[in-house]
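Note sheet for the following structure.
Complex shown without one protein chain; remaining protein chains in place.
This part shows subunit A:
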Amino acid sequence: MGTTASQLGKDSLSEYQELTFLTKQEILLAHKRFTELQNRDERNHPNATRVPMEKILTLPELKSNPFRKRICHVFSTSEAKDGSLTFEDFLDLLSAFSDSATLEIKSHYAFRIFDFDDDGTLDCGDLEKLVNCLTGETDDTRLTSDEMRQLISNILEESDIDKDGTVNLSEFQHVISRSPDFVSSFKIVL
């Protein structure tokens, strides 16, 4: 009588467990939450259909995160580049943000998330958008343009080793390696 949500097959479960850093319970919980976001008729094929970005952004873990749109764009595999996610994309997301992911994986994805124009390096525009996201959307917590310029030039001075005006992946990873709590702060748990 009541419609039950489609269960995850046992071999799919073990396959996902092997391919990601997630445990069995985390995968099952992710499946449950993902199918809740889908429409009724889509629920039988969670892998085939994409959930649009607006629905993903209603998840409480992502709702208030200033980087939510970038996260969706980075993990999305859709050709239309609209940030929609399949279930496997969603698992990828959770795997990168999980407890057991390595520092390399996390710093790689962090770099892609902070690269707002998707050109493979963090230049001044990317850094400015990053700082604005960090300090908040309201006006009274924004830095003035003078301070912003100075901040960006200081950041580049500290992290740009080859002095080309941008921060590439290796330089980013070099800065991250000096911070002891990056791994614990780059985490999302459902």
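Just so it is clear, contacts are C-beta pairs under 8 Å (C-beta built on N, C-alpha and C of every residue); 3 or more make two chains touch, one makes a residue touch a chain; residues count from 1.
The criterion applied here is as follows: contacts and distances are computed from a predicted model.
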Requested in this report: Refer to UniProt and select, among "Monocarboxylate transporter 12", "Two-component response regulator", "Transmembrane channel-like protein" or "Histidine-containing phosphotransfer protein", the name of the complex member that is left out.
Outcome: "Transmembrane channel-like protein"
Query - Selected from A:54, A:82, A:117 or A:147 as touching the chain missing from the view - result: A:147
Query raised in the report: For subunit A, which residues touch the unseen chain?
Result: 60-61, 63-67, 97, 110, 114, 127, 130-131, 134-136, 138, 141, 143, 147, 150-151, 154-155, 158-159, 161-164, 172, 175-176, 178-179, 181-182, 185-189
